[in-house]
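A protein chain is absent from this complex, but the other protein chains hold their places.
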Amino acid sequence: MSIKVIKPTAAFASLLPTEYLELVADGPYASPKTINDLGTFKEIIAEHPHCAGCGVALGVRLTVASLPAPADTLIVGTAGCSFFGLAQAALNYSCSAFGNQNAVASGLKRMLKIRYPDTDKDVVVLVGDGGIADIGLDLTLHSWFRREKIATIMVDNEVYGNTGGQESGMTQEGQVLNMAPKGKNFAKIPVFELARVSGCVYGARVTVASPKKIGRVVRKAILLAREVGPTYVQIYTPCPTNFKFPPQQTINIAKKAEEGYYSFQEFISDDAQAYWEKNFASSTM
Amino acid sequence: MSIKVIKPTAAFASLLPTEYLELVADGPYASPKTINDLGTFKEIIAEHPHCAGCGVALGVRLTVASLPAPADTLIVGTAGCSFFGLAQAALNYSCSAFGNQNAVASGLKRMLKIRYPDTDKDVVVLVGDGGIADIGLDLTLHSWFRREKIATIMVDNEVYGNTGGQESGMTQEGQVLNMAPKGKNFAKIPVFELARVSGCVYGARVTVASPKKIGRVVRKAILLAREVGPTYVQIYTPCPTNFKFPPQQTINIAKKAEEGYYSFQEFISDDAQAYWEKNFASSTM
Amino acid sequence: MSITPYRVLVGPEGYLPPAAASRGILLPEKGEALIEGAIVPEEEAMQAIATKLLSAKNPFFFPGPQLLWDWKEGVALKAQAVKKLADLAGARVIPMPDYRPKYPMINPAVEINPNHPNLTIWHNKIDVCVFIGVHCHYANMALKIIRGGTSCYTIALCGEAGHEDAMISLCCMGMPELARLTEIIQSMKGEQAA
Partner (left out) sequence: MSITPYRVLVGPEGYLPPAAASRGILLPEKGEALIEGAIVPEEEAMQAIATKLLSAKNPFFFPGPQLLWDWKEGVALKAQAVKKLADLAGARVIPMPDYRPKYPMINPAVEINPNHPNLTIWHNKIDVCVFIGVHCHYANMALKIIRGGTSCYTIALCGEAGHEDAMISLCCMGMPELARLTEIIQSMKGEQAA
């Protein structure tokens, strides 16, 4: 996509749905917006079909509001709750077979590099915990081993949400769920540690209780992936439907997790740190 | 299998191939043998269809000579050079679809625990680098996350050997191979580090230049897997055919690697260490 | 061997109608067009389109992203010409701004997408529709769904090779062809008025 595309033809402008007209007049495409501007501009994702209080929907909204170059970004997704929001977003979006997302993203990134040698095209994987930690773990890790220049973002609701509540590898040990009545019997998969060991040049672990941190780390992950190497962001996105808490408690649940087992963590390689200091150190972000 | 099985019926004993008669009279089943006794007894694997000087064949021989209880051991393998040797070995052996070995081993281990509640049945995955680090990485890591009580042993020849020499994830960066004429462009996958992060209670990295070390770590890995949790041994097994060195140089190549990038490494969890000290500290191994 | 040729007729043909191409319908060459699966001269198809539009109870144009967004030179002018054509034919317009599967919130009165075109057709009681400026594979998908589930007569004004899955399809539709179709409708309206 290019900024040019985000201009209606005069003959049909008045017929476009309001959603599009607002995006054109007041969206994030033409002028740089950050998460700090949330509420002052038309968001790329305005409506979504998620459950009330959905942490994943919030994680997706915060992530797409943090993209450094939305018009030149391609999101790669896969099956799961994360898909619902992305299908509604006004972004280039490619849905892959369950678990294939990092392999598909690797190919798209390489192809875009050949097709648009002079433009930065950001390829961002944005999927759930099941897609990354369970079904797609091999392909995810291999994209990191190969040093593919893509950012991988996990919206971690610690459950297979839209299929009725099965445990995922990211579910906490002992957690009882609709489809895990005896409780999960092994610990949360340490994907954040795996990212560090497997070649990611930058990693961050955050929760939806800290939108500004999400804004900062998503932008950093994408900008570093552009030039240095693979990056990883893991966002805790609590699920009221399956964990059976009131929808208005999502942020509180996330805040409590952030004070405990889901504390803010970040790592950066020496290369990435040097590149960041040289190019973005003066940035307000 | 039980020791009982390793006794021919009188009526047919004279008709059995020599290979079997020698195993009965002088093999490792009835009395405990270790790698230190190699050369003094009939080995479980006597002939193999590998190339001259094959490091994998040597790695497989050393491993099966190190089994603490061969008659009660089930080896799980997969496609690749490692399969050739195991298909020739006088051991219970199950071949899984490429990459499925740790999932198959998990199921077999659980089933054997139910079927033989009072006997230790060791389930040992013994496969190549392609099976573990590439095709089966997801299933391997997940068996570790789930804390399955199996030992995973990689015979790492750093190449897909029997299909003509494609790079594997374990090939060193820059290595040129028959089917990788431009050289591999990313580093060896850190499976040993992944094992540490992913829940293995014991890990060891060795080469075929150190048979006694192999004997010690394989035995330790299997005994710890019996009671404590998943374990991992990675054995460097150089390939003369694809790396084009003379077959008689295999041990020298491994020795040189051991002095460099393939140094001996070991880790053990606190639990495993405590269990080991309590039960095997007085052992000569 | 003699077989009855497949005809691309108004639906509802059933949940999953076959792709017309798989039943032997061929695309037209330049100067030709398709009417219900048969290749005819372009002029004949234009006459048929004009007749269909002018006799429709509730005709609609569905302009796609290639006409809605001002993405390259010439698009703005073409959009103008199409808008004029629709107005002349007395057709209303519902845009297809992109191809997202926007469930469940799509408003069928203001928007159509290729994943559920039947909703827009049912809700607006559309009996004749015109696809223009929709990318090929999305147009094919939507045309099949419409033929499968609705009784709407589909017309494709295609700038490329044409669409076998529409009941009438032109190909190679540029400014001159748009002008000629407009002229035909204009004159047919004159005759009707006379």
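Remarks
Chains here go by letter, A, B and C, matching the order in which they are written, and residues are numbered from 1 within each.
Throughout what follows, a residue touches a chain if its C-beta (ideal position, glycine included) is under 8 Å from a C-beta of that chain, and two chains touch if they have at least 3 such contacts.
Here the structure is a predicted model, which means the values were calculated and not measured.
Interchain touches from the omitted chain, evaluated on the whole complex, reach B.
Summary of contacts with the chain left out: across B:11, B:114 or B:281, the touching residue is B:11.
Across B:30, B:52 or B:87, the single residue that touches the chain missing here is B:87. One chain is missing from the display, and on subunit B it is touched by residues 2, 4-12, 15-17, 20, 47, 49, 87-90, 93.
Here, only the chains that are shown with their structure count from here on.
Chain contact topology: the protein chains form an open path, each linked only to its neighbours in the line.
Ranked by how close its mean Cα position lies to the mean of all protein Cα atoms, the top chain is A. Averaged Cα coordinates give subunit B a centre that lies 65 Å from the centre of subunit C. Subunit A and subunit C, compared by their mean Cα positions, are separated by 38 Å. Looking at subunit B, one finds that none of its residues touch two or more other chains.
Contacts with at least two other chains are made by no residue of subunit C.
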